[in-house]
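Every protein chain except one is present and positioned as in the full complex.
Letters are used for the chains, namely A and B, taken in the order the chains are written, and counting of residues starts over at 1 for each.
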Amino acid sequence: MSRISKAFFTALWFMLLTLPVMGIKLNLMENRVDWRLDRVLYLGVAAFFLSMLWTWLFSRKKRNLPLIKAPAFIKIDFYGLSANRAVRRGFFASLILGLIAVPLLASFYQTNIMISAMLYIMLALGLNIVVGLAGQLVLGYVAFYAVGAYAYGLLHQYFGFGFWICLPVGGILAALFGLGLGFPVLRLRGDYLAIVTLGFGEIARLAMLNWTSLTGGPRGISDIPRPGFFGIPLNINEATIYIYYLALIAVCLTVVVVLRLKNSRVGLALQAVREDEIASEAMGIDITRAKLSAFALGSCWAGFAGVIFAAKTTFINPASFTFMESAMILSMVVLGGMGSISGVIIAAVILIMAPEYLRAFSEYRMLIFGAIMVLMMIFRPQGLVSGEKRDYQVSALARKEADAQ
Amino acid sequence: MKKYLAGAALSVALGFCVSALAADGTIKIGVQGAHSGELASYGVPSLNAVKIVADEVNANGGINGQMIEVIAQDDECKPEKATSAATKLISDGAKVIVGPICSGPTTASLPLFQNSGIIAISPTATTPALTEEGKYPLFMRTVAKDNAQARLTSDFMLNKLKVKKVAYLHDNGDYGKGFADYNRELLEKGGAETVLFEAVTPDAVDFSAVVRKLRRAKPDIIVFGGYQPVASKLVQQMRRDRLTTPFIGPDGVKDETFLKMTGKDSEGVYASYPKDTSSLESFKRATEQHRKIYNTEPGFGYYNAYAATLALLDAIAKAGTAEDTDAINAILRENYVDTPIGRIKFNDKGDAAGMALSIYQAKDGEFVELEDNIVLD
Partner (left out) sequence: MDIQFFIELFFGGLTRGSIYALIAIGYTLVYGIIELINFAHGEIYMLGAFTALLVAGALGVYGFPTESILLISALVAVIWCSAYGFTVEKIAYKPLRGAPRLSPLISAIGMSIFLQNYVLLAQTSDFVPFPRLLPPMEFLEYIDYIMGPSDFLILIASALSMGALTLFIRFTKMGKAMRATAQNRKMALLLGINADRIISLTFVIGSALAALGGVLIASHMGQVNFGIGFIAGMKAFTAAVLGGIGSIPGAMVGGLTLGLAESYTTGYFSGNYEDILAFAILILILIFRPDGILGKAKVQKV
């Protein structure tokens, strides 16, 4: 009962709270106020049920129960299956085959969307190295993406360099920018770091905007060529399919590198830094090197993605590299689970595909992104797929704990 | 690899054929622009215009018996979304496009439309390069390009107002900076001195510093490039600080909201804008239809999009088919059509010929048309 009355009062509170913004619509043309109390009422009803849900979720969280339990009739043991090598290989083989077949089966448009999704997968995985593995919250990640895109745009415009030269150059330049940013911010704590990187991202965008003689300012750079196929010029459809395969290869490469990195010495050092900076320093980890390599690696992928992005759209301007873009990539990492590769991929695909295919969703997209970031932090900070932390069990200690209970 | 590519190309081509066949019963008009998000108010009126025209034509039996279907794609005025939106329109079998709205997305989308042989008429994209460079023979627009406006305004300032010293402010956007740049070029050629050329931050909490700088520079006129929100803030702050220098802006400034926001401060502000066509029959009809269906006054770009749709449908009707791009293109460039923005056709570059631009001045809370105008050709 108390739960219901609590929900009731919460609903009342929210109705009161949203009364001006939701309820009043000024019609200045006719000098009239339209009261839209129905909307406030709907919101109250929604708040009532959400409040019930909220309390329920909280009570489960407090008791350490899983938030949602799979119904009993689903008997497939996913974890067992995923541990099975043959099943896993079969799954990945069919996934890759499926992805290779996409441009052959799907329309031009769907191929295009898939390219966007893959670019975001690259970006999210890159950011995941910095945020997920090393625990350094970077809010200006889009700046590195811009470095890649502008590297291609400018090198082509001034020197006529092609895609294949610019791809590594863009990546390396972005990595250098990452290092350049990494050095001064090494000793900053988490939240200060976040703000400094946000400032860096904004400065990068403002520089692109104001340095008109170099970057074209707000007008941007147009006519960036799509990659040619060993000197054979392609028409747009062919080029799109070609870029699709390039992006696919790039994504696979990213996944492989990030996977290897995660379990490498550097990767483990990064995760140690994430968990406890001081302890890991005491254990002899060179924090400077670990952090800098995370910055360099993370921004390098953004650079690659930027070059491919420029090649895909053939036109770039500073408007594509705003803070909201950084926030979107970050919400992919958060939703997917910091440090988890499969989770981040799934999240990136969901967040890019959903607005494209659900028109109704598209308008509420940013609202939902915001809500997701808040809710994930509260109820499932580990993300959709929890980052598979390595668990070591010291048997004697485990026994002792068992005895104590 | 090559085989794959060939196969891929083939399948895509097949896909097009299938969708084209399926679309036999209807003529699909694509509408691309910002339909949601921050800039929705620039894109939605155009969508409304296309829908209104299409509904009316359909109610009268369609074109040559074919119904018109409007398919809309939202690009939020972002170039990176624009390519997806454009490819979606192409995949869905759109034969002609009204849009995109913003210049950036237009630059990103045109190669795609061009490649698929689709005619696009933008109601609002004003970047001169889109038509001037001649890269997109299938692109047209029913709006004056930025430098056409600048031609009028700079001429007006030099010959009518006899300005000697000019200050330029812009919002650091494509459109705003473009307008300031073109004016500067023409005015300096005409012998006017530039005393200030500067960007203002649209979201700043206060413009007093730049206003004081303006006062110190003592210009004869302030040329502003940008849209109404920044312009109205600037004008208010200027007048509050007793800076009475004349102020001139592009069509983004001539707006009801500008007058409402600035009130008495708007007195004397100049703006260039398409010549008043509200006495035209088709203008009245377009306004009436919008009022009837949406119960509000039409918004930004409505009449331009209305004109674009009329011209397109007229050309399709005359060509007898929506499939023959070349025929439609030729008709658009030869035939004058009566639209809410005047009697127009498109010149060989793709700009609307027959449209006229005038200088307006705010007087007693209203923009009054002055006699200074140019007719585009």
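Simple rule for what comes next: a residue touches a chain if its C-beta (ideal position, glycine included) is under 8 Å from a C-beta of that chain, and two chains touch if they have at least 3 such contacts.
The structure presented is a predicted model; accordingly, all values stated were derived computationally and were not measured.
Residue B:203 is the one among B:203, B:281, B:364 or B:377 that touches the chain not shown. The chain omitted from view is touched by exactly one of A:52, A:169 or A:196, namely A:196. For chain A, the residues in touch with the chain missing from this view are 13-14, 16-18, 20-22, 24-26, 28, 31-33, 39, 58, 135, 137, 139, 184-185, 188-192, 194-196, 198-200, 202-203, 206-207, 210, 278, 323-324, 327, 330-331, 334, 363-364, 366-367, 369-374, 377-378, 381. Seen across the whole complex, the unshown chain contacts chain B at 37-41, 172, 198-201, 203-213, 215-216, 228-229, 232-233, 236-237, 240-242, 257, 260-263.
The definition used in the following text is that only the chains that are shown with their structure count from here on.
Chain A and chain B, compared by their mean Cα positions, are separated by 35 Å.
By the touch criterion given at the top, residues 1-2, 4-5, 7-9, 11-13, 15, 36-37, 74, 77-80, 82-84, 87-88, 90-92, 104, 107-108, 111-112, 115-116, 127, 129, 172-174, 177-178, 199, 260, 296-297 of chain B touch chain A in their complex. On chain A, the positions that touch chain B within their shared complex are 28-29, 103-105, 107-110, 112-113, 116, 209-210, 212, 217-220, 222, 229, 234-238, 240-242, 309, 312-317, 319-320, 356, 362-363, 366.
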